[in-house]
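Left out: one protein chain. Kept in place: all the others.
A and B are the chain letters, set down in written order, and residue numbers restart from 1 in every chain.
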Amino acid sequence: MSSMMLMPRWLVLCLCFGFVAAAPLAQAAEPKLEVQLVWGTNDPGSPNADHKPLDSVTAKKLRIFKWKNYFTVNREIVSLPHRVPRKLRLSDQCEIELKNLGNQRYEVDIWGEGKHVKKIKEKVTKEDLLTIAGDDKNDCAWFILVKEVE
Amino acid sequence: MSTQQDYSSKADEVLVKLSQKGDMMAFEELVARHRDKIYARAFSMVKNQDEAIDLSQEAWVKAWQRLGQFQGDSSFATWMTRVTINLCLDYLRKQKRHRAESIEAIEEEHGGVERQMPVVTVNPTEGLERSELRQRIDTALAQLSHEHRTVLILHEFEDLEYKEIAKRMKCSIGTVMSRLFYARRKMAVLLANLKKEE
Partner (left out) sequence: MNLNQQLKLQAFLDNELSSREAKEVAQWMEQDAEARQLFTELSHTRAALHQNELEVKLPESREFFWSKIERDIRLQSQQPVSTGFSPDAILAWLYRHLVPASAVALVAIFAIFLATKPAPVKTVAMETMSYGEVETLNEEMGSISFRSESERMTVIYLYNRADDSEAGVSNDGLIQ
């Protein structure tokens, strides 16, 4: 702080302006991913009041599956700098680690019940959704939906 | 290190054996060799370029998965064609559920129309160059329904017997016979009409 006070005022203003301008530019270089943990069921509702029905656009994509109703259990949006891994805890049983490989390719590591299960590399964009899924109890299913967002 | 050139000189049987061991380059050579024939068979059945490309690709992927089942009783090309035909038949069956049928097509399917067609006395091949005849046959085939075209393709181009066609098309031998009969009679009329237009 004392060294800044010795600089000419115009220089300090330029430096501040530079940092402020650079921050959003730096952010723009980092893509953002939306990750949703979704529960699929043929029951009309979820026993957990916190679970909200999945948005209709995404639910429409899942119509290729046999389940009629989908509920969002958890939803996170995460910035991914190039090659810097980010871990997300989606539920007590499910964790994933995301890594940006560049060119809209991402690596998704999945841990289920503490075990490292799969490593997936896939292209994900705003339009191209990655869906990782598996069976759950009572003929239901869980889904991890990954897509780029603004 | 093996190059694509090494594979091009190998016989199909050798390439199949290599592919069965997981050699994708050997399989790629098989694909390159037979891709036109397989695509042509798919296209002749579904009469849609994009679908034929997708179906022939699916056939190659299935073939890779089932290579262990190929015992060499027939040539690889024949076996591969059968895989393709089965895929196309499944596709056509699924499409049939959604396809709106014209009254003409329904009548054609259920028979009776062929008995009213007068016998065609002109020989459709007379005086025609082979390339022109092939083009006319292709034009006439495109005017048949999927079921009639399929039975004609399986019998005339794939040399399958009635029993085998019935098995693949999941219908009775009687249905195969009536469809084949109708298809041939219709082809005779169509080829005769094309000849008249000369």
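Heads up, the rule we're going with is that a residue touches a chain if its C-beta (ideal position, glycine included) is under 8 Å from a C-beta of that chain, and two chains touch if they have at least 3 such contacts.
Keep in mind that this is a model prediction, so the values were computed, not measured.
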Residue touching the undisplayed chain, where the options are A:K52, A:K87 or A:K118: A:K118
Positions on chain B contacted by the hidden chain, ascending: 1, 17, 19-24, 28, 31-32, 35-36, 39-40, 43-44, 49, 53, 56-58, 60-61, 64-69, 111, 115, 119-121, 123-125, 130, 133-135, 137-138, 152, 155-157, 161-162, 177-178, 180-181, 184-185, 187-188, 191
Contact footprint on chain A, counting only the chain that is left out: 60-61, 64-66, 102-103, 105, 110, 112, 115-123, 127-135
